[in-house]
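Selected chains only, in their assembly positions.
Per-chain residue numbering starts at 1, and chain names A, B and C are given in the order in which the chains are listed.
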């Protein structure tokens, strides 16, 4: 893990809207991949592999859904 | 991620019924795939791959179940 | 997704018993597969593939467990 990589943009799970919560969920999931594989060139080579693979796209969706569950609870579901 | 793609239709997790909650869960899971792979033609080529593969259909079901858990909690389970 | 397919039988997560909650969890998970792959003949061809594959049977169990967690919470665990 890079010591300087920020893992939570704005250091908060609180967002104004559900839409922004969803965007944050995507960012959180991408930042873990960045922390695990800090080499930007290598990540760039991996990108078409998962973005063109149906099973990996589904798996990304599962991860974002899990991140979003936490963010939604943090925001009391924007009720 | 496309900056203009709306990730949460209506920008709310609140739905009138459980049925609509389930429809929203399906939409949320599809919109993450759309955000990760914005190329519509490529997504169209992937569609028969996952829609005719038993393991991928099950994995889609798992993702929708996770999205629905959040939506159901947001709606206090439509009790 | 078929516009006319009902995704939540009875449009409610509330069931009289845990047993009925479990049956509902199975139904919910199957209806997502039906929504994703509306072709009945194709689903019929896929059925022996997952019903005779140990890994897929386990994955179906994982999905049902996730659906059931939501239904059980909705019913306050039938306490």
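By definition in this document, a residue touches a chain if its C-beta (ideal position, glycine included) is under 8 Å from a C-beta of that chain, and two chains touch if they have at least 3 such contacts.
Since the model is a prediction, treat every value here as computed from it, not as a measurement.
All together, the complex described by this structure holds 6 copies of its single chain type, of which 3 are visible.
One rule holds for everything that comes next: only the chains that are shown with their structure count from here on.
Centre-to-centre separation of subunit A and subunit C, using mean CA positions: 27 Å. Our note on geometry: subunit A versus subunit B, Cα centroid distance of 16 Å, whole angstroms. Within subunit B, the positions touching two or more other chains are listed as 50, 55, 59-60, 62, 66, 69, 73. By the touch criterion stated above, subunit B contacts subunit A in their complex at residues 1, 6-8, 11-14, 28-29, 31-33, 35-37, 42, 46, 49-50, 53, 55-56, 59-60, 62-63, 66-67, 69-70, 73-74.
Those residues of subunit B that touch subunit C in the complex are listed here as 17-19, 21-23, 26, 50-52, 54-55, 57-62, 64-66, 68-69, 72-73, 77-79.
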